[in-house]
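Remarks on the structure that follows.
Of the protein chains in this complex, one is absent; all others appear in place.
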């Protein structure tokens, strides 16, 4: 079930019942768990670990009612060195995962995403397409990072965070814009960010806050709707 | 690993390490990914795609402390034509998926559910048992659609939506009733709907709203608890 064109580096170990498609390149000292599927053209760096039931190199799905069809061919998925990927995860083509990143069990990272060095994408976190995540970012379990969002370096996002990018909920004819989280911002558990809000450097969003407006740097907001605390 | 009684239509392609049980019927031009499991009796229409690690025809699980045991035999899972099903999804027996529906990666649809034509059940969305979803409905990523809920045509539900159906949280002796979302209603991200609330036609529920009472048609509500805005 490993295609004859696949290249596997020295000291790499492949589990049982693994499917590896054409033109995949795997570095040295890589560990691939049982039942992993790696789709055509995926590139995996040295010392990376991929656990059971994970799917690398997925392609986007659409049905006939989705307006935004993918227009161009995606580049191959590139996973750098020293990356740790849990089980039951899904990572799409067109995406790049930086050195030393941790992707938790059942996390999904979609197409045209870049995850910077040493960041943590927690268990069951979903990162939608066209989103950029900086270095040393933590996104904790169950959080939802919408499409067209920017997360700068050293941001911390607690568990069960929610974001959105469509002000008109399916009915407008406008560009989708996710929130922007500036350097060092922190977000508490189960907070909600509305489309396009800008969260300033080192701002803090309280747990359960519903953020409907921009938040200035170094400011703490809480409540529904979120307001600064004195 | 494909049972000898399975019928597969012309031009259909089956991936590697797939398990297809007894009496499954697969239409023409269907694509089944690697490591898919299709349980006994499932029926799949023409031009449908099923991606890796998906399980079709699951049966309900109970333990000895669950009062509501399934009483009657479920009908077989029926998936219509032109359906797109992502990877790591789970769809139960007793359910019917309409033409052109999109079921995202890791979405679950339980028993005795009907999903209408051209609807989108997003990634990691859970639709519980005995719920009806209309046509052209969108349910975005991570949303939770409880049991005994009614979602009418053209409803839009943003990401991380939450609903419930048990007013007495496990202690009452009453029928469970999920919310009702009427035609064209829209729900923002991370909103919560309490058991049995009725959301009128074209009403809008703001992001993060906690809806404890019925909402009239064409009304916008926000906050916790949710109140109409002027």
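Going in written order, the chains are labelled A and B, and every chain counts its residues from 1.
The working rule: contacts are C-beta pairs under 8 Å (C-beta built on N, C-alpha and C of every residue); 3 or more make two chains touch, one makes a residue touch a chain.
These figures come from a predicted structure and were not determined experimentally.
Considering A:8, A:43, A:160 or A:180, the position touching the chain not shown turns out to be A:160 (whole complex).
Only one residue from A:29, A:87, A:198 or A:219 touches the chain missing from this view: A:87. Residues of chain A in contact with the chain left out of this view: 15-17, 33-35, 49, 51-53, 82-84, 86-88, 100-102, 104-106, 118, 120, 123-124, 136, 138, 140-142, 156, 158-160, 186-190, 204, 206-208, 210, 222-224. Although one chain is not shown, part of chain B still touches it, namely residues 1, 17, 19, 35, 37, 53, 55, 58, 61-66, 88, 90, 106, 108, 124, 126, 128, 142, 144, 146, 160, 162-164, 166, 169-171, 190, 192, 194, 210, 212, 224-225.
As a convention for this text, only the chains that are shown with their structure count from here on.
Measuring from the averaged C-alpha position of chain A to that of chain B gives a distance of 24 Å.
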